[in-house]
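One structure coming up, written as structure tokens, with questions to follow.
Left out: one protein chain. Kept in place: all the others.
Moving on to subunit A:
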């Protein structure tokens, strides 16, 4: 089985978000970049398929040279090889189209992407990729088993879970649950050394027009002072929630 794991290179969750150039560009100053959390769960599940079922695992990112340390980290965790398509991602459709080319050329049976990236938050790439390639698609995936060319997946739905079955090729939008938090791996010294020897192929992008573009960023309006209520005066809290905030 050939697995492709899509890796989005995103600001660490503790990052403060600031903008530069008149709020037209994300300010990367002092920001640490990491593997998108949803992708990290997917990569760890891919490692399981590698170790238990002999799958070959490739990781891919659409991005500039600055994303290579993130791809090397994925190699250090255990992926066999990496691909970087050398382009600045402009929108979800652009990324999905570049990925579709990689998927078709590589003949992958399973593509693991994240339900959502924590920077763009599009929630778009895996579904668009599925539509472009014609592969089956399961979103908000929290469990995945593969037997031959058949997949059984568990999907989170409002208020519960759903078990679905389909054949490969399959694309999933994964999230926490695919593996437990405690199964996530931190690269060890040996992994880091080995990652340096692994193949990282750089491809040039397909020429393509984006369908959407970000013209400006905004920060949320500053928050007013909190209104503190004494624990002995909870009636006052209820009164304010009822009369002032009108939420109860």
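Here, a contact is a pair of C-beta atoms (placed from the backbone, for glycine too) under 8 Å apart; a residue touches a chain by one contact, two chains touch by 3 or more; residues count from 1.
Please note the rule applied: contacts and distances are computed from a predicted model.
Its record in UniProt calls the unshown chain "Electron transfer flavoprotein subunit alpha/FixB family protein", which is the match among "Hydrogenase assembly protein HupF", "Glutamyl-tRNA(Gln) amidotransferase subunit A", "Electron transfer flavoprotein subunit alpha/FixB family protein" or "C-type cytochrome biogenesis protein CcsB". Of A:22, A:107, A:148 or A:231, it is A:231 that touches the chain left out of the display. In the full complex, subunit A contacts the hidden chain through residues 11, 13-14, 16-17, 19, 37-38, 91-93, 96, 118-128, 130-132, 136-140, 142, 152, 156-167, 173, 176-177, 181-182, 209-220, 223-224, 226-231, 234-235, 237-238, 240-242, 245, 247-248.
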